[in-house]
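Take a look at the following structure, please.
Let's turn to subunit A:
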Amino acid sequence: MTTLADFLTVSMVLLAIGVYGLVRSRNAIRMLFAVEIIISAANINLVAFSRFSNPMDLTGQVFALFSIAIGAAEAAVGLAIIILVFRLTGDVDIAALRRLRK
Partner candidate 1 sequence: MAVTDIWQMIKRLAELSFWLLVPITLFGIPAYYALERPIIQPYVLPFLTRLMSELMDPASLTFKVILYPGFTFVVIYAAFLVLIERKLAAKVQLRVGPQYAGRYEGVLQSFADMFKALSKEVIVPAGADRLIFLSAPIISMVVAGTLLAVVPPSPQSLIFDSPVSLLLFFSVISFSPLVILLAAWSSNNKFTLVGGLRALHQLVSYEIPMVVSTLGLALLVGSLSLVDVVRVQERLGLPFLLLQPLAALTFYITMVAELERIPFDIPEADSEIVAGWVTEYSGVNHLLLYGGAPVIKLYAFSGLFTTLFLGGWLGPPPIPPDLWFHLKTFLVILSVQALRAIYPRYRIDQLLRIGWGTLLMLALINLALTILLMGAIQVV
Partner candidate 2 sequence: MVDPAFLLVSGLVVATSILAIESRQLVYGAVNLALMFLAVAGMFILLDAPFIAMFQIFVNVGAVAILVLFTVMLVSTERWARVPRGREFWAALGTSGLTVLALVSIVARTGLADVPPPPAAPTVGPEIGVVMLGNYGVALVLLGILLAASVIGAVALAKVEKG
């Protein structure tokens, strides 16, 4: 029998992997991967709580829908920024972004 804690564990591990990726990578695209992983962890949490607390109340699932939609919008804008940076500096390294401050 799968319990709530099992789903929460998976989502926690996903969050940890996402945080690890965010801290470690200097590549902007890789950081976007990490953000997407964190969003997925949050979605699993939303749906899992919705399923286990009160299955008749679908607020959690609707929030997961909204969250996925916002994740898609975030990816679109994020990738556009990455492309802009690439066109300006010829690189997607985060260190390259620092040069833009001037």
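Note that in this section a contact is a pair of C-beta atoms (placed from the backbone, for glycine too) under 8 Å apart; a residue touches a chain by one contact, two chains touch by 3 or more; residues count from 1.
On how the list was made: all candidates are chains of the complex that A comes from, given by their letters.
Worth saying up front: this structure is predicted, and the values here are computed from it rather than measured.
**Student:** Pick the candidate touching subunit A in this complex: 1 or 2?
**Tutor:** Among 1 or 2, contact with subunit A goes to 2.
**Student:** Which part of subunit A faces candidate 2 closely enough to touch in the complex?
**Tutor:** Touch list, subunit A to candidate 2: 1-10, 12-21, 23-27, 29-30, 32-34, 36-37, 40, 43-44, 47-48, 50-52, 54-59, 61-62, 64-66, 68-77, 79-84, 86-87, 90-93.
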